[in-house]
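One protein chain omitted, others in place.
Up next, chain A:
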């Protein structure tokens, strides 16, 4: 978020749609994310002209063309670097980065890490579909071991990266998760926007052509209660209609699932979610689906001063009491004057 969000503007979903024909495959999860974002923007109350969507390369990176805002479709993996320059040039802009698992964690992993480390004020939406879509289906850095693809006909052998764990490890002050068709995605986006600093959102996205339904085990509506843990700040970590919860195994120092009897979650030792607890956040991003439900919503949110604000503060301090006299600067240092009589200091 940024200072401009205080300038309330009443808009509707239509105000955020462009006249461009959307060119994702029919049924692609990106459509749902686009709608969720376009639905969220009026609720945030920001102005389209102060909003910039910046993307790299990949299916997800077509996103800016469909948002009636300023937009910059850049080069593969480098969106965070463009965003950094833009935000340093004009900190009042509301900057959203759209990236994917290949763009943001493979070719652009370095930039993603440094953007998060510096804590540039922006929202990073990483669409994770565990595959390269635009290049026709190669496995990605988040693909599960054994993924068969044109480049791994015998199955991939390298272990996948965990986007949320990567972000937290890079120093992120805001980590959230959602998925394309989730009704709760707008709430996650709003929380990310409300966070001052680099807000990292991993959005599971269904690539129906090259990696269809790879998240179906937790994203399918049927049985979702048992497989999704939606985190709410100040609320106990309950799922399966309150019959199960997440507790701390204090001796082994890891999380465990516990049964909750008669709603008495305190007796079961269920943890109350504190979004500012970094230690628990580290455990939540490492929680393996299967043994545990998928942790969704805002996993961590504890703001720190932002990069662009600190740079502007330092620039202002360095400028204080000085005048920009360039002619004076040119004359600085060790000079001498040549007169008819010769040189002198």
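Simple rule for what comes next: a residue touches a chain if its C-beta (ideal position, glycine included) is under 8 Å from a C-beta of that chain, and two chains touch if they have at least 3 such contacts; residues count from 1.
What we mean here is this: contacts and distances are computed from a predicted model.
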Query: The hidden chain: which UniProt name fits, "Cytochrome c oxidase subunit 3", "Response regulator", "Maltose/maltodextrin transport system permease protein" or "2-oxoglutarate ferredoxin oxidoreductase subunit alpha"?
result: "2-oxoglutarate ferredoxin oxidoreductase subunit alpha"
Message: Of the residues A:82, A:204 or A:265, I need the one that contacts the missing chain.
response: A:82
Field: Residue ranges of chain A at the interface with the undisplayed chain
entry: 18, 20, 47-50, 52, 54, 57, 64-65, 67-75, 78, 80-90, 92-93, 110-111, 113-114, 311, 314-315, 318-319, 322-324, 326-327, 329-340, 342-345
